[in-house]
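Below you will find the structure I want to go over with you.
The complex is shown incomplete by one protein chain, all other protein chains being positioned as in the whole.
On to subunit A.
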């Protein structure tokens, strides 16, 4: 495939990133997503909206998030590397945002948009609960009704976040259909939206779904990469050499990557969840182990069987446990601009513990997948190589689950 002149101009008017993306929704929802697109385009052009966003990001979310040199992790990995090798590792500290992850960047944008559109009721899907918590938080802040759909399996393994959402005044609906995880939560949210068309705004948590969601969520998350760019220029006087982030739907990764897509010197790595290993079939690595298909409003790489039935994903991390991926990632994969690799449950768990001990930062299990691959890649790169990993969330929510896996009863 010929490389396009720019990787940053997508999607086209119909929401396509090459083969991927689109608007594969029921007719009932079509007028709603067209309205949303119009409202978003108007908001983007309105300085008042931008001012409101900027103020919210600064005073409520706590941005900018720091870019932090992870000195001890860097030294630890250099110790196992040949002389002169071992990349210099930076963490983009999205876990320090209010609510504990990058999710709030997007939710702020969508909730301010919902207010402009006069919508009073917000629905969301959530996997790990981070997007649900962020949505419940902004709904509390702006006095909006909030209903969060969450797979029953995830409700069980992410109990702290379920309680947080309830504390924040949201209704959490455990979804019992299908595999009872994130994809089923998204189905149920779509069913709610198709039923409550007049007053409800669907706040999607990742760079997936029908156009304009993948582009809109990416735009809101791009603050991550935009800040990283400025911060790295300030700290090192140049751009980073590589970026790395975990991918479920892929919003934290897209937010970090997008501002760098047209900088050919910046290598880009996305890390999917390999679960028990790709050969086991029990994983959530759509690009590594899937094929193009159509689900949840967009064409993208999906895990499915030969009949087009969607497969159940598996990951230790509820936030990555999704059989699809944002369509722009599928396009970046096919064009070769980004490289997609995967980390297993065990590798993520090891990285979770390593970074806690070396850096005093307990990462969420989701970015622990990216950290696991940092541990593989950094020793193979020269010591003047600048690598940024998106520390997309903090691990507090995972403490009960990890304790259980490690055989500690709390």
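Following the convention adopted for this analysis, a contact is a pair of C-beta atoms (placed from the backbone, for glycine too) under 8 Å apart; a residue touches a chain by one contact, two chains touch by 3 or more; residues count from 1.
The rule we apply is simple: contacts and distances are computed from a predicted model.
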Unshown chain, UniProt name, "SRPBCC domain-containing protein", "Cation:proton antiporter", "Sugar ABC transporter substrate-binding protein" or "Tryptophan synthase alpha chain"? "Tryptophan synthase alpha chain"
Sort through A:3, A:294 or A:403 and give me the one touching the missing partner chain. A:294
Which of A:177, A:280 or A:380 contacts the chain that the document leaves out: A:177
Kindly state which of the options A:197, A:233 or A:403 is in contact with the chain not pictured. A:197
Extract the touching residues of subunit A with respect to the undisplayed chain. 14, 22-32, 177-178, 183-184, 187, 190-191, 194-197, 291, 293-297, 299, 302, 304, 306-310
